[in-house]
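Heads up, one of the protein chains got dropped from this complex, but the rest are sitting where they should.
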Amino acid sequence: MTDATTAGADVGPVTTLATPISLDFDFTPGVAQSRFLKALATGTFVGQRCPVCTKVYVPSRGTCPTDGVATTEEVVLSNSGTVTTFCVVNVPFAGQSIEIPYICAQILLDGANVSFMGLIQEIPTDQIRMGLRVEAVWVDDADLTPSLASIKYFRPNGETDAPYESYEEYL
Amino acid sequence: MSAPSGTVRPVSVASFAQSPNIRRDDQRNEVEGLLPVIAEVFGNIGITKDDVDFICSGSTDYLIGGPFSFVMALDAVGVWPPRAESHVEMDGAFALYEAWTLLQEGEIDAALVYSFGRSSLGDLNEILTLQLDPYYMAPLWPDIVSLSALQARALIDAGKATEADFAEVASRSRRDALANPKAQVAKDVAVDVLLQDPYVVEPLRRHALPPITDGAAAIVLAAGDKATAWSERPVWISGIDHRIETHALGARDLTSSPSTALAAQHAGVADGKVDIAEIHAPFAHQEIILRQAMGLDASVTINPSGGALAANPMMSAGLIRIGEAASRIAAGQADRAVAHATSGPCLQQNLVCVLEGA
Amino acid sequence: MAERCAVIGVGQTHHKAKRDDVSIAGMVREAAKMALADADLTWSDIDAVVIGKAPDMFEGNMMPELYLAPALGAVGKPMIRVHTAGSVGGSTALVAAHLVKSGRHKRVLTVAYEKQSDSDAMWALSVPQPFAAPLLAGAGGYFAPVIRAYMRRAGAPDHIGRMVAVKDRLNALRNPYAHLHLPDIDMAMVEESIMLWEPLRYLESCPSSDGAAAMVLAAEDAISGSNPPAWIHGTAMRSEPTIFAGRDQVNPRAGRECAADVYAQAGITNPREQFDCAEVYVPFSWYEPMWLENLGFCEQGDGWKLTESGATAFDGDIPWNCSGGVLSSNPIGASGMLRFLEVAMQVRGQAGEHQVDGAKLALGQAYGGGAQFFSMWVVGSEKP
Partner (left out) sequence: MTDSEVLHAEHRLEYPYSRSTGPVIGAFLTALRDGRFVGATGATGQVIVPPTEYDPVTGDDVGELVEVGPGGTIETWAWVSTPLRKHPLQTPFAWALITLDGADTAMLHAVAASGPDDLATGARVVARFKPAAERVGAMSDIESFVLEGGAS
């Protein structure tokens, strides 16, 4: 490594070059995701239905990925859902704000036809299971923003586990 | 090096669509922007995604500032059931080349090609610097305008063009763009007025630079029965080729474009009279270099769409040239046209496509 | 009518965590020059160059075909840059094959690489986006839940993943170019390694490598070199969307249909019997039994039984990843091409210590994105 403080005749040949790159962007999630995110700011999940296959996407990126048409009909979804599958994260990484180990689960909200990744808390990591019924816990009203950060986490809602057949096709 | 061998299978540009080219599409994400373009390119000829056998797209992650932007864009097509599909991190014109190659094998008859990019999200001057040699050039952050200005100066010094010639190109391009509803910069301004513009980087004045553009484009290629069924007057690709030059600017003659000349030769530009040419010259002086490289004389109508000086959506501007040229043949305004696409600093890589009406 | 196409030269770098002795160009040239030498060719004999790699952000070099054109002898030639996520090394080779099969070119150089150590792979894949919550840590966090779904669906016991982790690392000991050489590898060592994304342990996951792979593909009338050609008997690509209602991520339809396509071209009706070996993209141990099912080497739900029986081991009846696979070397953009290249080496009889005796027909597979992009080829020692 070269180092400005040690540069001079005594140091060895240059073998490394530091080239930091920083670029600034204006990020836009688009029309459909903005609606989803704005609903999060009110503590609500809003999905969109495909006019062709009638499946409900949450969050919708504005199109049905299989039919290639715009999803326009908005559908308000339940605050509860089912863990379809999960993993326990035990690897530290940059920007991580949650204490490891923690549970990342695919959650199928009631009324939706796709699952999305969410954090599960209030259950020991060795008791998490497929089919667990969970509900969203939101941040305090004052802290709600149009961001996934508005969902504090999901926790067991006390209902009986969903049978495997009920979510088998959403794995 | 071998020339393209064997007989070229006739492939037609069966349909073309492009989004409005605008300075900043701050409403829609990539998928939402692409969706109407895909719908239009199929709708033009009354087909659906089920009628194409292969899909190829062109885009770059660096415009959006995150990896895998092409993955999300696939949602605009709806690749279900699964499709044969590929992606190049290049202008859509090169995606078209990949699709055309597959069509040459004779096992498939139709392909969808699309490209997209929002140049407005970041600072394009900084982003494009990352295309440069990462050891010697990129760390100095030379911007694309400055590098193009080095080329323009070389052209002037060599006596091959003047600043008035650059203004002439810009004036004509923006005037012709008045007839192009998809153009971003369209106006009728005389050369002597343009020459009053301040320099951005001397010797390039404001008018010699392309606009920053958000946009997307798509083309359907067809062969065999599909080509004749989908078009009353099919526009055939009679030749297509592309070539790259060295990256070292200091080892190139910036006043000429040998890669374009080679591609034009292999694409057969000189095999017949050229009526119009759609040239992807982001900077005004580059049109002069490219015309010379392709041997296009004063009888050829250059960039009737306004070209890249009227709208320069990164990753689509080359594909749009092919679409624009084909559209004019389909409309009966030309019988034989040349389309060109470029990539990299100072015209490093160039593609030439020759199109002919039936 | 498509021309016949064969692999006539292969080259790869020694894959390492950090190739700190070379520049990016130096690294890709190492593989490319080796492939040219194998084919007894020089730069000027090549008609076109096709290059592939995963996201440009790994190296911070946008559209690197521009910078690398002179380093790969591409000046004055056509050059194409492919990017199809993790499957890119495979699809890059396929684009090169199409340039030959279409009759467009006689000899095409194809190169894939990643120099991940220039940045940090995990960061480059998990760029924090606005409005999102940072939850996952790299690809493992994405695929671990899918693996759990497979285990549940197939009723697979826990130790299968560890078996694959051991098997591929033992194979890597036979491959001098492999990144990981773990002479003491055994089931206990895997079990003792840290649990990263339960159910995935550290040693059940791929490393992060610097490396490059290259091949020269040629038309029938342009074969050169002293090693026998590896004839391409079939090529196929398939894609499906990342997320959609009812998507089977465990056994993606795109993978099954890609396999059906390439098998039809190559006349394969019983892959386990007809292939002598396979190189399949297995970045996490459990993807071996999952892809065994997806690629039709066994019935649904039986993939883990095939692994458990030892059938996929080096001395099994259908060895998978004799090179050590992605679990032993993972220069992401090149990982797919290494699969394609390794099977070419097998049918050319040049795989050295990891050569399968008398290998005549083999399958190379790569996948990418959220297990949604697939590329495959079948190569053989006999002309198709």
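Annotations for the structure displayed:
First chain written, first letter: the chains are A, B and C, and each begins at residue 1.
The criterion applied here is as follows: contacts are C-beta pairs under 8 Å (C-beta built on N, C-alpha and C of every residue); 3 or more make two chains touch, one makes a residue touch a chain.
Treat the numbers as computed from the prediction; the structure is a model and nothing was measured.
Touched by the hidden chain within the whole complex are the displayed chains A, B, C. Among B:247, B:321 or B:336, only B:247 touches the chain left out of the display. Contact with the chain that does not appear here is found for just one residue of B:201, B:221 or B:288, B:201.
Counting the whole complex, the residues of chain B in touch with the unshown chain are 26-27, 65-66, 125-126, 129, 134-137, 139-143, 146-147, 149-154, 157, 199, 201-204, 246-251, 254. Contact between chain C and the absent chain runs through residues 18-26, 29, 43-44, 57, 59-60, 70-75, 117-120, 123-124, 127, 129-131. Residues of chain A that touch the chain left out of view are 2-4, 7-9, 13-31, 33-35, 37-38, 146.
The rule is simple: only the chains that are shown with their structure count from here on.
Mean C-alpha position of chain A lies 37 Å from that of chain B. Taking the mean of the C-alpha atoms as each chain's centre, chain A and chain C sit 29 Å apart. Along chain A, residues 19, 21, 27, 29, 33, 64-66 each make contact with two or more other chains. Of all residues in chain C, those touching 2 or more other chains are 60, 129, 241-242, 244, listed in ascending order. Contacts from chain C toward chain A in the complex involve residues 20, 60, 120, 122-123, 126, 128-138, 140-141, 144-149, 152-153, 194-200, 241-250.
Remark: chain A residues 15-16, 19, 21, 27, 29, 33, 37, 53, 55-57, 64-66, 84-98, 101, 104-106, 113-114, 117-119, 125, 130, 146-149, 151, 164, 169-171 touch chain C in the complex. Put simply, chain C touches chain B in their complex at residues 1-2, 23-24, 44, 47, 54-57, 59-63, 65-70, 74-85, 91, 94-95, 98-99, 101-106, 124-125, 127, 129, 236-242, 244, 252-254, 257-258, 261, 369-370, 372-373.
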